[in-house]
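Quick notes on the structure that follows.
Only a single protein chain was left out; the remaining protein chains are all shown in position.
So, chain A:
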Amino acid sequence: MSTNAKNDTNEDPKNLNGPIRFQSAVPKERQKILKWNGWGYKDSEFRMNQKYIIEFTGDKYPIGNKQLPYFTQWVINMFGIDPTKRNVSQSMPTDLPEPIISSEVLEAIKQLNIEYSLKGIDRLIRAHGHTLREIYLLKHGSFDRIPDVVLWPKCHEDVVKIIKLCARYGCVCIPFGGGTSVSGAASCPKIERRTIILLDTSQMNRILWIDRGNLIACCEAGIIGQDLEKQLQLQGLTSGHEPDSYEFSSLGGWVATRASGMKKNRYGNIEDLVVRVRMVTGRTEDTDITLERGILVPRASCGPDFDHVILGSEGTLGVVTEVVIKIRPLPNVVKYGSIVFPNFQAGVSAMREVAKNRCQPTSIRLVDNEQFQFGQMLRPKPSWGGLILQGLKQAYITRIKRFKWDQICVATLLFEGSSTAEVAAQEQKIYNIAKKHNGVPAGETNGERGYLLTFVIAYIRDLGLEYYVLAESFETSVSWNRALSLCRNVKSRVIRECYSRGIERAAKAHLDPHNIFAAGNLDSQCLSKL
């Protein structure tokens, strides 16, 4: 593999086509570059500066090192926060519970010759996923139970050894990938008195082989999204799987949680991408505890497909160690786009028709008015030219098209294709449908901004918690005929529940039904002031 980047080396210099081992973006000691008590990189965060203007720090994201005056104003107006009053997170706790582990088990672990740690911090940062409750506990509370020991296996065989040890000594094993779970699968049961071994897959992250002819690749389960994509792109390839957490979440995690990415219209969900899965089960009474299919073919007609049982099993059936996934050549043309609709209902019916005609572009998401406005707030202070342009666009939409600023909603689009002509044809189809539903194309920049901001949104909750504002996002899937009422009913319910609890400055629920499935898929975020 001559195209390998400098710091990526073949493990075995004699085997030029052998597994690729590379420097991951996230090191083994995660806390070195990731926050221990919040989302993402340590150097990237929304922060209220001395002039009480919110800015985004770091240079990893497009709004990095920029002041956000509109957002600041919006936050103050919406939630009535006091910028001088912060609810600062506790510092890293030192009084963590002692590991429950017998010297016998510890000795056995040492014998395995696999890296391990009993340090409190290593155990704490792997004791949780990223639900609001878990993050709040990190910042202002404590966990009743955390793992007792962290192990870093490096390959499938290491995992087999660990699971066998667990079976022999009656220990509990929790597999852990990127730690971005929101299902609570990473948390330790309070009443568990057995030794909890946390199996961190992060060091099991090689790309074992790439088959360009059949367009498949075999990777170890611990590889995280951004590493996988970077390595593939170096070779002109892509997996096309891009969940919002893809910077940190792992391939094994995607399989275990039936993940879906925003480009699934073109590339498919994880269940469509997976060709073969290798999983170490807890069935130690069997001679071989690894569950895998003995063939590598596009599909098999005989017998049940156990891969589909593994998909979505959340680590309860075993540890996924290796996955063969489909890959694709990088598209030649990538183009963004956006459409403005007069109201949410028009947007939804346009989405419905796009789905009916099966002409979804790589990604299409509809953003409701609240989230559209919110997205507008996240723009940095514009230059003179930008201001005029912005004014003109707004005037066109509101004056000439007579859309109401507080009712419009926006669909953001991402097109991919092998040629400009192919993409243009896709665009034409979509814009024609949009026109029928009174949609107006609103340019590439708006669309691109939408996608660039995707990865920044997750950072907002940490800022909110600092100013007594709660934020949570939930995802669901719904059939078309119920999509509209679902959005309305969820918003209304959130507002009423807040009201009945005396939270007056409540709650703007944002809904953004994106990633149009054959049915619909909704992703909602809501914020409320405590």
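By our rule, a residue touches a chain if its C-beta (ideal position, glycine included) is under 8 Å from a C-beta of that chain, and two chains touch if they have at least 3 such contacts; residues count from 1.
The working rule: contacts and distances are computed from a predicted model.
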UniProt protein name of the chain not shown, from "Exosome non-catalytic core subunit rrp46", "Dihydroxyacetone phosphate acyltransferase", "Thioredoxin-like fold domain-containing protein" or "GPI transamidase subunit PIG-U": "Dihydroxyacetone phosphate acyltransferase"
Among A:Gln233, A:Ser418 or A:Asn489, residue touching the chain not depicted: A:Asn489
Interface with the undisplayed chain - residues on chain A: 342-346, 404, 407, 482, 484-486, 488-489, 491-493, 495-496, 499, 506
